[in-house]
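Please read through the structure below; I'll follow up with questions.
All protein chains of the complex are present and in place, except for one that has been dropped.
On to chain A.
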Amino acid sequence: MATESSEGGLVFHPMDQFIVSPLFGDGPVAWYTPTNVTLWLALTVAAIALLLVNSTRDARVVPGKAQSIAELAYGFVYKMVVDVTGKDGVKYFPYIMTLFMFIVVANFLGLLPMAFTTTSHIAVTAVLAVAVFLTVTILGFVLNGPSFLGMFWVSSAPLPLRPVLALIEVISYFVRPVSHSIRLAGNMMAGHAVIKVFAGFAAIAAISPLSVVAITAMYGLEVLVSFIQAYVFTILTCVYLRDALHPHH
(Lines give C-alpha, C1' and ligand atoms only; values in the text may rest on other atoms or scores of the structure.)
Protein backbone atom coordinates (compact mmCIF):
# COMPACT_ATOMS: atom_id res chain seq x y z
CA MET A 1 0.00 0.00 0.00
CA ALA A 2 2.70 2.46 0.98
CA THR A 3 4.70 1.95 -2.20
CA GLU A 4 1.98 3.38 -4.45
CA SER A 5 2.09 6.81 -2.86
CA SER A 6 5.02 8.12 -4.90
CA GLU A 7 3.22 7.52 -8.20
CA GLY A 8 -0.33 8.54 -7.26
CA GLY A 9 -1.64 12.09 -6.97
CA LEU A 10 -1.86 11.95 -3.17
CA VAL A 11 1.12 12.84 -1.02
CA PHE A 12 0.27 9.95 1.30
CA HIS A 13 -2.05 6.99 1.09
CA PRO A 14 -5.20 7.32 3.24
CA MET A 15 -4.69 3.83 4.64
CA ASP A 16 -1.08 4.50 5.73
CA GLN A 17 -2.29 5.58 9.16
CA PHE A 18 -3.34 2.01 9.99
CA ILE A 19 0.07 0.41 9.38
CA VAL A 20 1.43 -1.35 12.45
CA SER A 21 5.13 -0.50 12.80
CA PRO A 22 7.69 -1.16 15.54
CA LEU A 23 8.41 1.72 17.90
CA PHE A 24 12.18 1.21 17.80
CA GLY A 25 14.00 0.37 14.56
CA ASP A 26 12.54 -1.24 11.45
CA GLY A 27 12.72 -4.93 12.32
CA PRO A 28 9.96 -7.47 11.71
CA VAL A 29 6.91 -7.33 13.98
CA ALA A 30 6.77 -10.34 16.33
CA TRP A 31 4.18 -10.79 19.05
CA TYR A 32 6.50 -9.30 21.69
CA THR A 33 7.66 -6.27 19.62
CA PRO A 34 6.58 -2.92 21.10
CA THR A 35 4.65 -1.26 18.26
CA ASN A 36 2.60 1.90 17.88
CA VAL A 37 -0.46 -0.20 18.78
CA THR A 38 1.16 -1.18 22.07
CA LEU A 39 1.98 2.47 22.78
CA TRP A 40 -1.55 3.72 22.18
CA LEU A 41 -3.17 0.84 24.06
CA ALA A 42 -0.92 1.67 27.02
CA LEU A 43 -1.78 5.37 26.70
CA THR A 44 -5.49 4.46 26.71
CA VAL A 45 -5.15 2.51 29.93
CA ALA A 46 -3.06 5.31 31.46
CA ALA A 47 -5.65 7.92 30.48
CA ILE A 48 -8.48 5.89 32.03
CA ALA A 49 -6.46 5.39 35.21
CA LEU A 50 -5.70 9.10 35.34
CA LEU A 51 -9.37 9.98 34.88
CA LEU A 52 -10.98 7.43 37.19
CA VAL A 53 -8.38 6.68 39.87
CA ASN A 54 -6.71 10.04 40.22
CA SER A 55 -9.85 12.15 40.13
CA THR A 56 -11.69 10.13 42.76
CA ARG A 57 -8.74 9.78 45.12
CA ASP A 58 -9.79 12.77 47.22
CA ALA A 59 -13.49 12.68 46.34
CA ARG A 60 -15.44 15.70 47.48
CA VAL A 61 -19.16 16.29 48.01
CA VAL A 62 -19.01 19.10 45.45
CA PRO A 63 -17.06 17.41 42.62
CA GLY A 64 -14.33 19.13 40.63
CA LYS A 65 -14.03 18.94 36.84
CA ALA A 66 -12.34 15.54 36.57
CA GLN A 67 -14.50 14.04 39.30
CA SER A 68 -17.63 15.29 37.52
CA ILE A 69 -16.60 13.52 34.31
CA ALA A 70 -15.81 10.30 36.18
CA GLU A 71 -19.16 10.41 38.03
CA LEU A 72 -21.01 11.21 34.80
CA ALA A 73 -19.45 8.21 33.03
CA TYR A 74 -20.21 5.93 35.98
CA GLY A 75 -23.82 7.07 36.21
CA PHE A 76 -24.32 6.82 32.45
CA VAL A 77 -23.13 3.21 32.23
CA TYR A 78 -24.90 2.20 35.45
CA LYS A 79 -28.23 3.52 34.14
CA MET A 80 -27.68 1.70 30.85
CA VAL A 81 -27.01 -1.63 32.61
CA VAL A 82 -30.06 -1.27 34.88
CA ASP A 83 -32.34 -0.18 32.02
CA VAL A 84 -31.37 -2.96 29.62
CA THR A 85 -30.50 -5.99 31.78
CA GLY A 86 -32.52 -5.19 34.90
CA LYS A 87 -31.43 -5.21 38.54
CA ASP A 88 -29.79 -8.65 38.38
CA GLY A 89 -27.41 -7.45 35.68
CA VAL A 90 -25.77 -4.98 38.07
CA LYS A 91 -23.46 -7.78 39.23
CA TYR A 92 -21.72 -7.57 35.84
CA PHE A 93 -21.52 -3.77 35.84
CA PRO A 94 -17.70 -3.61 36.38
CA TYR A 95 -17.07 -5.58 33.18
CA ILE A 96 -19.38 -3.39 31.12
CA MET A 97 -17.95 -0.20 32.62
CA THR A 98 -14.44 -1.42 31.73
CA LEU A 99 -15.49 -2.12 28.15
CA PHE A 100 -17.18 1.26 27.75
CA MET A 101 -14.32 3.29 29.21
CA PHE A 102 -11.72 1.40 27.17
CA ILE A 103 -13.53 1.84 23.87
CA VAL A 104 -14.57 5.44 24.36
CA VAL A 105 -11.11 6.56 25.50
CA ALA A 106 -9.37 4.59 22.73
CA ASN A 107 -11.70 6.16 20.15
CA PHE A 108 -11.13 9.69 21.47
CA LEU A 109 -7.34 9.25 21.70
CA GLY A 110 -7.36 8.07 18.10
CA LEU A 111 -8.83 11.41 17.06
CA LEU A 112 -5.71 13.31 18.15
CA PRO A 113 -3.55 14.34 15.18
CA MET A 114 -0.74 11.80 14.48
CA ALA A 115 -2.37 9.33 16.87
CA PHE A 116 -2.93 5.68 16.10
CA THR A 117 -6.52 4.46 16.37
CA THR A 118 -6.27 1.11 18.10
CA THR A 119 -9.99 0.37 17.76
CA SER A 120 -9.75 0.63 13.97
CA HIS A 121 -8.03 -2.76 13.88
CA ILE A 122 -10.24 -5.84 13.81
CA ALA A 123 -7.57 -7.64 15.84
CA VAL A 124 -8.28 -5.33 18.79
CA THR A 125 -12.07 -5.21 18.53
CA ALA A 126 -12.33 -8.95 17.82
CA VAL A 127 -10.68 -9.69 21.16
CA LEU A 128 -13.26 -7.51 22.91
CA ALA A 129 -16.18 -9.03 20.98
CA VAL A 130 -15.05 -12.65 21.38
CA ALA A 131 -14.50 -12.04 25.09
CA VAL A 132 -18.08 -10.76 25.36
CA PHE A 133 -19.38 -13.71 23.32
CA LEU A 134 -17.56 -16.32 25.43
CA THR A 135 -18.52 -14.62 28.69
CA VAL A 136 -22.18 -14.47 27.74
CA THR A 137 -22.33 -18.03 26.41
CA ILE A 138 -20.56 -19.55 29.42
CA LEU A 139 -22.65 -17.43 31.79
CA GLY A 140 -25.84 -18.55 30.07
CA PHE A 141 -24.98 -22.23 30.48
CA VAL A 142 -23.77 -21.80 34.08
CA LEU A 143 -26.87 -19.89 35.20
CA ASN A 144 -29.54 -21.75 33.22
CA GLY A 145 -28.00 -25.14 32.48
CA PRO A 146 -29.13 -26.89 29.29
CA SER A 147 -32.34 -24.83 29.28
CA PHE A 148 -30.23 -21.98 27.88
CA LEU A 149 -30.63 -23.75 24.52
CA GLY A 150 -34.36 -22.99 24.79
CA MET A 151 -33.44 -19.49 23.65
CA PHE A 152 -33.16 -20.87 20.11
CA TRP A 153 -36.53 -22.66 20.22
CA VAL A 154 -39.08 -19.85 19.77
CA SER A 155 -42.08 -21.30 21.60
CA SER A 156 -44.39 -18.43 20.65
CA ALA A 157 -44.13 -19.28 16.93
CA PRO A 158 -46.32 -21.90 15.16
CA LEU A 159 -44.89 -25.41 15.43
CA PRO A 160 -43.98 -25.99 11.74
CA LEU A 161 -42.01 -22.74 11.69
CA ARG A 162 -39.97 -23.48 14.81
CA PRO A 163 -37.14 -25.56 13.24
CA VAL A 164 -36.58 -22.88 10.59
CA LEU A 165 -36.56 -20.17 13.21
CA ALA A 166 -34.21 -22.22 15.38
CA LEU A 167 -31.75 -22.47 12.49
CA ILE A 168 -31.93 -18.71 11.89
CA GLU A 169 -31.53 -18.01 15.61
CA VAL A 170 -28.45 -20.23 15.86
CA ILE A 171 -26.84 -18.58 12.84
CA SER A 172 -27.59 -15.10 14.14
CA TYR A 173 -26.18 -16.08 17.54
CA PHE A 174 -22.85 -17.11 16.04
CA VAL A 175 -22.69 -14.05 13.76
CA ARG A 176 -22.91 -11.81 16.84
CA PRO A 177 -19.16 -11.58 17.58
CA VAL A 178 -18.47 -10.91 13.88
CA SER A 179 -20.88 -8.02 13.54
CA HIS A 180 -20.05 -6.80 17.05
CA SER A 181 -16.35 -6.42 16.26
CA ILE A 182 -16.57 -5.30 12.64
CA ARG A 183 -19.13 -2.61 13.44
CA LEU A 184 -16.69 -0.81 15.73
CA ALA A 185 -13.57 -1.38 13.61
CA GLY A 186 -15.35 -0.54 10.35
CA ASN A 187 -16.82 2.70 11.65
CA MET A 188 -13.54 3.92 13.10
CA MET A 189 -11.50 2.90 10.05
CA ALA A 190 -13.92 4.39 7.50
CA GLY A 191 -14.15 7.73 9.30
CA HIS A 192 -10.41 8.14 9.69
CA ALA A 193 -9.78 7.11 6.07
CA VAL A 194 -12.28 9.75 4.85
CA ILE A 195 -10.53 12.45 6.92
CA LYS A 196 -7.18 11.44 5.38
CA VAL A 197 -8.66 11.49 1.87
CA PHE A 198 -9.77 15.09 2.39
CA ALA A 199 -6.37 15.87 3.90
CA GLY A 200 -4.79 14.61 0.67
CA PHE A 201 -6.91 17.07 -1.33
CA ALA A 202 -5.60 19.93 0.83
CA ALA A 203 -2.30 19.75 -1.11
CA ILE A 204 -4.07 21.02 -4.25
CA ALA A 205 -4.13 24.81 -3.89
CA ALA A 206 -7.43 25.48 -5.71
CA ILE A 207 -9.59 23.30 -3.45
CA SER A 208 -7.59 23.42 -0.22
CA PRO A 209 -9.97 25.85 1.62
CA LEU A 210 -12.87 23.57 0.76
CA SER A 211 -11.02 20.49 1.98
CA VAL A 212 -10.08 22.20 5.28
CA VAL A 213 -13.79 22.91 5.84
CA ALA A 214 -14.60 19.31 4.94
CA ILE A 215 -11.96 17.98 7.36
CA THR A 216 -13.41 20.12 10.16
CA ALA A 217 -16.94 18.89 9.46
CA MET A 218 -15.82 15.24 9.24
CA TYR A 219 -13.86 15.64 12.46
CA GLY A 220 -16.96 16.88 14.25
CA LEU A 221 -18.90 13.90 12.90
CA GLU A 222 -16.10 11.56 13.99
CA VAL A 223 -16.23 12.85 17.58
CA LEU A 224 -19.93 11.97 17.57
CA VAL A 225 -19.34 8.57 15.94
CA SER A 226 -16.58 7.72 18.43
CA PHE A 227 -18.97 8.14 21.32
CA ILE A 228 -21.99 6.51 19.64
CA GLN A 229 -20.01 3.43 18.61
CA ALA A 230 -18.71 2.96 22.15
CA TYR A 231 -22.32 3.34 23.37
CA VAL A 232 -23.62 0.85 20.79
CA PHE A 233 -20.91 -1.70 21.63
CA THR A 234 -21.73 -1.45 25.34
CA ILE A 235 -25.50 -1.53 24.92
CA LEU A 236 -25.28 -4.60 22.68
CA THR A 237 -23.14 -6.24 25.37
CA CYS A 238 -25.98 -5.47 27.80
CA VAL A 239 -28.53 -6.97 25.38
CA TYR A 240 -26.49 -10.17 25.00
CA LEU A 241 -26.09 -10.32 28.78
CA ARG A 242 -29.85 -10.01 29.21
CA ASP A 243 -30.32 -12.96 26.85
CA ALA A 244 -27.96 -14.99 29.03
CA LEU A 245 -29.74 -14.01 32.26
CA HIS A 246 -33.30 -14.45 30.94
CA PRO A 247 -33.15 -16.78 27.89
CA HIS A 248 -36.94 -17.20 27.73
CA HIS A 249 -37.62 -13.47 27.16
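In the analysis below, contacts are C-beta pairs under 8 Å (C-beta built on N, C-alpha and C of every residue); 3 or more make two chains touch, one makes a residue touch a chain; residues count from 1.
The definition used in the following text is that contacts and distances are computed from a predicted model.
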Among "ATP synthase subunit c", "Succinate--CoA ligase [ADP-forming] subunit alpha", "Aralkylamine dehydrogenase light chain" or "ABC transporter permease", UniProt-listed name of the chain not shown: "ATP synthase subunit c"
Residue, one of A:Leu99, A:Met151 or A:Leu236, that touches the chain absent here: A:Leu236
Selected residue (touches chain absent from view) among A:Arg162, A:Arg183 or A:His246: A:Arg183
Interface residues of chain A (partner: the chain not displayed): 80, 83-84, 178-179, 182-183, 186, 190, 228, 231-232, 235-236, 239
